[in-house]
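Removed from the display is one protein chain of the complex; every other protein chain stays in position.
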Amino acid sequence: MGLVFAVQVLPIAAVALNGFATEWAGSVLPVGYTTQYMSQLFADPRFTQAVGNSLLVAVGSLVVTSTICVPAILVAHCYFPILDRWMGALIILPYAVPSIVLALGLLRLYSGNYGVVLNGTPWVLIFGYIPLAASLYYVPIKNNLRAIALTEIFEAGRLVGASDLAIMRRIVIPSIMPGLVVGLVMNFTLAISDFVYANLLVGGHFPTLQIFIGVLSGGSGRLISALITAYFAVVLIATSIVIWATSRKIAS
Amino acid sequence: MSYVEIRNLSKRFGDTPVFESIDLDVEKGSICVLVGPSGCGKTTLLRAVAGLAAPDQGTITIDGKDVTRLEAKQRGIGMVFQHYALFPNMSVEQNLAFGLEQMKLPATIIAKKVSRMVDLMGLGPRAKARPATLSGGQKQRVALARALVLEPKLLLLDEPLSALDAQIRKRLRDELKKLQHEMGFTAIFVTHDQEEALLLGDRIGVMQSGRFAQVGGPSEIYGHPATMAVAKFIGDFNILDPVTIEQVFNRKCCLNWAVHPQAIEIFRPIPKPKLSEGIYQADVQITGVHVLGCVLRYMVQAKGVALKIDALNRPNMTPMKKGDAARISLSAADICELQN
Partner (left out) sequence: MIEIGRRGRIIAWACAIPFLAVIFLFEVMPLAAVLTNSVFKEGVPSVLNYAEILGSRFYLGAFRVSFSISLLTALIALVVAFPIAIILRRMPGRVQDIILVFSNIGTNFTGYPLAFAFVILMGVSGSITLLLIEAGLVKDFNIYSTAGLVFVYSYFQILLGILLIFPALGAITPDIEEAAKLMGASRWLFWRRIGLPILAPSLAGALLLLFANAMGTYATAEALVGSGANLVTIRIGELTAGDVFSDPNLADTMATLLVIILIIPIVAAQFLLKPKDSNA
């Protein structure tokens, strides 16, 4: 188990080491360490712009995807079993339809051929990620919903005089909070790790971190390592949030 | 006119009737128990009264007001569910306050009503606890408090004690009876447990396949079951058909008998039995003796027919033993003749 975990972490550790190494060639471990590349990276305006763009897309994706998906998941679970069954099929959609195929379709549709130009703007990413991210919300939220006796709670709530909206707001939504947080973090990771959509649909018009990593990949290995390390730090922070949230759920 | 009046109420799911032509009256301040085997339609009937299931025809009147077409939240009904249905994200107090908040009462009044109810139900130490940390009995007490704090016109209880273990069930049952005496609320209580029904019910409706087989007070239901189904469901009767009756007691009759085990006397055989009018006797063989606390149960065979007989278990008595021959006697007045 520990070995597997080590193998999981190894590539990440290697990149981080490389980012702080003075020289690392022909030996198992680096010769010395420096923060030179990290500071060089932070001084690069392209980096700050890419970070800004990536955060904009990721946060935009969080806000838009959760506001669109969560109400749909709730009403489907509570009132429309048929819709719920269809939404359940979304889980496997990202597997059945690879993102490069969807990206092709978006490229065809929103480049102006049909009067709508979204490509080259962050909007195509923010909305384009929704079908991919929906299942990230669906699975944990459904788990939370299944854990509560929803029908009885609605009946009990209605009998004490509450409207369905009040029951949703006061009882159902607080109960799905852990699942929602998990969904948000997974969505964040998805949005910030995406290369396929970003590369094909916005590319140089709106360079995200992944695009910038691609641009740098021809150059200094140290610099790109520093960049990937910084990127991974962001993902790690997001992960810590989810661990914190789930542990709070267990404590309560 | 009764406080709650149900007239000609029917509901079917597709082609299967759930209950049919139900008439029921519940007096103010009394508990009416609906009892019957699972699938007899009692829970659906209760849900129709609550407004959680729509009847196909018939009317429901509460306190002179026809509520048949009203939504659940407008009926002023409190309900306690078998599996509690507490709001999992709220503390005990918050569960109780939720309904009062929907009535837009001032916070001070809500707090006062909640704390009074919490004290009354003995929930004080757990007032801030979440439902997940409560025991089954405590959860059901919270559910009851949540319904009662709104002072409902009618309290519905859907097998509220069935999910609890035997000890807690007995305690909560007695508490519920006491609480009803003190507060005087009107309630309809659904159960499949005949003991619960007899103990709690001022009136009992025994349901069988969507209809009432018998409605009456507990002593009437227990003492004089009207049909075979009621007898089989309510008590531990000896049920005898006409052929058996003739075989054992040498009497001709055309109806089935239901006889309470404690209505039969059992004694050591006497050489010359004295027969009198209205007393039936027979010789039996004891096949088993069980001690059920204050009662001794004899399992006997009378001409190949198995009967059960209960005798008081007096401390200084020497009980008869398995294999002993004995004689039983039965008074005609203790026989319930069953329709169909």
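A and B label the chains in the order they appear, each numbered from 1.
Note that contacts are C-beta pairs under 8 Å (C-beta built on N, C-alpha and C of every residue); 3 or more make two chains touch, one makes a residue touch a chain.
None of these values were measured; they are calculated from a predicted model.
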Of A:N53, A:S99 or A:S175, the one touching the omitted chain in the full complex: A:S99
Where the missing chain touches chain A, by residue: 1, 4-5, 8, 10-12, 14-15, 18, 25-29, 68-69, 71-72, 74-81, 83-84, 88-90, 92-93, 95-102, 104-109, 127-128, 130-131, 134, 142, 145-146, 150-151, 154, 164, 182, 185-186, 189-190, 193, 195-196, 199-200, 210, 213-214, 217, 221, 224-225, 228, 231-232, 235-236, 239, 242-243, 246-247, 250
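Everything below uses one rule, namely that only the chains that are shown with their structure count from here on.
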Cα-centroid distance, chain A relative to chain B, in whole angstrom: 56
Residues of chain B touching chain A in the complex: 50-52, 71-73, 77-79, 81, 83, 85-90, 98-99, 102-103, 130, 143, 146-147, 150
Residue ranges of chain A touching chain B (in the complex, touch as defined): 148-149, 152-153, 155-163, 166, 170-171, 174-175, 252
